[in-house]
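Note that one protein chain is taken out, while the other chains of the complex remain in position.
For clarity, chains are labelled A, B and C in written order, and residue numbers in each chain start from 1.
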Amino acid sequence: MQLGMVGLGRMGGNIVRRLLRAGHHCVAFDRDPAPGAALAAEGATAVADLPAMVAALDAPRAIWVMLPAGDATEQALVTLAGLLSPGDVLIDGGNSFWKDGVRRGAMLRAKGLHFLDIGTSGGVWGLARGYSLMIGGEDAVVRRLDPIFAALVPGEAAAPPTPGFAGDPRAAQGYVHAGTNGAGHFTKMVHNGIEYGMMQAFAEGLDILKHADSKALPEDHRLSLNLGDVTEAWRRGSVVASWLLDLTAQALAQDPELESFSGHVSDSGEGRWTVQAAVETAVSAPVLSAALYARFASRDEDRFSGKVLSAQRKGFGGHLEPPKAAG
Amino acid sequence: MQLGMVGLGRMGGNIVRRLLRAGHHCVAFDRDPAPGAALAAEGATAVADLPAMVAALDAPRAIWVMLPAGDATEQALVTLAGLLSPGDVLIDGGNSFWKDGVRRGAMLRAKGLHFLDIGTSGGVWGLARGYSLMIGGEDAVVRRLDPIFAALVPGEAAAPPTPGFAGDPRAAQGYVHAGTNGAGHFTKMVHNGIEYGMMQAFAEGLDILKHADSKALPEDHRLSLNLGDVTEAWRRGSVVASWLLDLTAQALAQDPELESFSGHVSDSGEGRWTVQAAVETAVSAPVLSAALYARFASRDEDRFSGKVLSAQRKGFGGHLEPPKAAG
Amino acid sequence: MQLGMVGLGRMGGNIVRRLLRAGHHCVAFDRDPAPGAALAAEGATAVADLPAMVAALDAPRAIWVMLPAGDATEQALVTLAGLLSPGDVLIDGGNSFWKDGVRRGAMLRAKGLHFLDIGTSGGVWGLARGYSLMIGGEDAVVRRLDPIFAALVPGEAAAPPTPGFAGDPRAAQGYVHAGTNGAGHFTKMVHNGIEYGMMQAFAEGLDILKHADSKALPEDHRLSLNLGDVTEAWRRGSVVASWLLDLTAQALAQDPELESFSGHVSDSGEGRWTVQAAVETAVSAPVLSAALYARFASRDEDRFSGKVLSAQRKGFGGHLEPPKAAG
Partner (left out) sequence: MQLGMVGLGRMGGNIVRRLLRAGHHCVAFDRDPAPGAALAAEGATAVADLPAMVAALDAPRAIWVMLPAGDATEQALVTLAGLLSPGDVLIDGGNSFWKDGVRRGAMLRAKGLHFLDIGTSGGVWGLARGYSLMIGGEDAVVRRLDPIFAALVPGEAAAPPTPGFAGDPRAAQGYVHAGTNGAGHFTKMVHNGIEYGMMQAFAEGLDILKHADSKALPEDHRLSLNLGDVTEAWRRGSVVASWLLDLTAQALAQDPELESFSGHVSDSGEGRWTVQAAVETAVSAPVLSAALYARFASRDEDRFSGKVLSAQRKGFGGHLEPPKAAG
């Protein structure tokens, strides 16, 4: 099957690669010619601009845009909408805001085009392991592109079957047609929100393990724990077994004190949007929010809220904060 | 190797079973004679009381107590301490408070006995999958009982190797000698704290997915999502892949609305102790705490804090709460 | 000075009343003729529609819209914008979203009109105590209407002077020109966010006091506390002395168990918008969020997140939740 790919970064490039290996034909474009040239050596057709991509594909076309969310994605979709013919499909596979998916679907339908919003999880491991796909859009369009999706996902053998599962067989392959436009990115957004919460659960737990030798404990209660061994042991048979635990054990195996990291943590749109969706629909989400706030606080250079607390403490109690507080 | 087991509930009974299948010899006791009789049929030696157990084992003995934390465990350990000989080993494999492990270790050492506190994860799946063990105590004693532990854990093949792992090879089998007495239950406590956080992350995320059809959203933004398909798809290739996700997908496959559950959630000691350990050692643990509080709130029948809020609202704004608020 | 008031509910009506008592002239309109008639008896000019209001005021006019945020406010502002003359001032005194204030300011400026967004705190007590006003808009316009604002606020005597205060003297009267359009409602939004946090702090603290007799405590540690006496005592000399504490003590004096409340708590836009503003600007706001989530959870009838937790617990441990858990 044919697919056009716009944006050949780590994600877009590896999606093309995985499709090529499955025997699909990909037409590839990136502002930077280098990744297209590399993919051409692996069997893709590299093109120099979007009109050339449209010309290189047979109708009905399917073009996957894999660019940073926001302006870059919007511009590519708008440009392509002007070049495509009725019946063609545009895909946004980036980390876009789900409401943009709703809006873009309506905009493209008005032009006779189809739109799929696809949340894509898998990161740097997707090429080898396959990608988890969460898809929003019209059913017939999702079905038409099924060979593409089936080639991208890990496949049923990647996990033991779920006893009693009688849902959509595609889910057991690793992809879900979640609903109408917006549903793909909504589902991916929540996926990432959960990911934030799980990560923070591990981070807090390991922080407690690390501080088990705290001087705040009586001397005969202080414990010195080897986090690398603990996380490795948990990988087998424990309730917290997970891919995130695998990665944590791996990081601790390579850098037991994690000294190569500053402790400042970035966040991306999905974690924020998840909190906003919870607020919008009145769902209590304290864990997902706390996970996000921990990242904000990790980067809080001006510490203004702490200054307010100290100013109040000085005001009512004459407390002067020590220059550096004990742990 | 020989092992005595006191307490033949689901956990104790299955541990005996797994040891028998590995060729070990188990002497088994429970207040209720039925489970001992059943295990005798599978090869164990059932005894009628603790003195009989001590008599049935060769010195140096190893007796594993698998009883509810608190009084039951304390009494069994104290009684056995009075029956055993120097060099014998007592094991507390229950969900005990880690500081009790520190105290019991000192108490038993004073009598010439050895003590191991072992946190055991695996639940109803341990018999088939093996148990994850977190062990506190003296190194020589842990090594002496290695055949027992090696038979209980899932073994190296249960998970792919961690690249670069150069720690204790036992960790790669599924068990960790975490440190001195207390370290086993401390590590298990934090394991469960992390488990609470991960579970709540999934619970909140699925709650947001479920409310994607909320009337608070504009009509063209409402999404109807199939949680069973979504969780099944996430099991392959996504970042949140985990045993908890497997179990969640399984539950949704069997009961898509989870109608068989009331929404009231119990909590056990470890979740609470984890928060208390964080507070005691000044570690910020908002996610692990929020996860615990969500369980408290799920059972909060008198809703007194909500009443205080409504009383204040009425006081300053004359707000009368609607009898039942919109979602 | 003249002021038109659109919307004569509890807030709008009492603002008119307070202005009349200070000698200002008010032209009043409401869809429902009753409140206008009542205010006419107190000296206001009641009008039957918006054109009549515009006709009844001398240019440059000032019209204060005090309607529910959203459609009602938008329609009134748009209608009035079509009736007014360059130089006239429109005021939105309701609980509007601050970004609407930015947008409306630009829209009205394009028509030669002026716009003020005013956050108004004071509730049912404003008539007697005065209102706290947070104003966004052009400096000259705020100054022009100063007699109106000065009549509405509590005045300097309402609180002891702040030592060293050398800021805007209007702030010491009880109102602040916070900045350009949007700043008034932004400031009011955050005010309400803080209010949510303070309320929840009291709610949780009183809940802990109430549960000091919990059976989870050893019998000789159980305490029976009189919350009415405690809160009354705290009103004098303690660090938590506050108007919210006064109202809490008053509520407990009248209904010691707060039995007249269901425990379900509503929330309004500001609490949600505060969290969204925090997320948007990467400010860690765990307390303000937790306060909001506690309200969501108080109304969570389907308890789906709790069901997910119980389903997972059953999955890994065979735990069956008790029909009703202990406190």
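Note that a contact is a pair of C-beta atoms (placed from the backbone, for glycine too) under 8 Å apart; a residue touches a chain by one contact, two chains touch by 3 or more.
The structure presented is a predicted model; accordingly, all values stated were derived computationally and were not measured.
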Q: Quick one: jot down which shown chains the absent chain touches.
A: A, B, C
Q.
I'm checking contacts with the chain that's been left out. Which of C:N14, C:T73, C:N95 or C:S121 qualifies?
A. C:S121
(Q) Of the residues C:A22, C:A48, C:V78 or C:A212, I need the one that contacts the missing chain. (A) C:A212
Q: Pick out the residues on subunit A that sit against the missing chain.
A: 10, 123-125, 199-200, 202-204, 206-207, 210, 243-244, 247-248, 250-252, 255, 258, 261-266, 286, 290, 294-295, 297-299, 301-319, 321-327
Q.
Tell me which stretches of subunit B touch the chain missing from the display.
A. 239, 267, 272, 275-276, 279-280, 282-286, 289-290, 292-294, 296-297, 299-300, 305, 316
**Q.** In subunit C, positions touching the absent partner
**A.** 99, 102, 106, 121-123, 126, 129-134, 136, 153-156, 158-160, 162-168, 170-180, 182-183, 186-187, 190-198, 200-202, 204-205, 207-209, 211-212, 214, 216-217, 220-221, 223-226, 228-230, 232-246, 249-250, 253-254, 274, 277-278, 280-288, 290-291, 293-294, 326-327
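Quick note on the criterion: only the chains that are shown with their structure count from here on.
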Q: On C-alpha atoms only, rotate subunit B onto subunit C and read off the angle in steps of 5 degrees.
A: 180
Q | subunit B against subunit A, contact positions shared by both copies (same if over half, else different) | A | same
Q: Determine the chain that sits nearest the middle of the structure, using the mean of its CA atoms as its centre.
A: A
**Q.** CA centroid of subunit A to CA centroid of subunit C, Å
**A.** 38
Q | Inter-chain centre distance, subunit B versus subunit C - centres from mean C-alpha coordinates, in Å | A | 46
Q) How many angstrom between the C-alpha centroids of subunit B and subunit A? A) 30
Q | Residues within subunit A bordering two or more other chains | A | 239, 280, 282-286, 290, 293-294
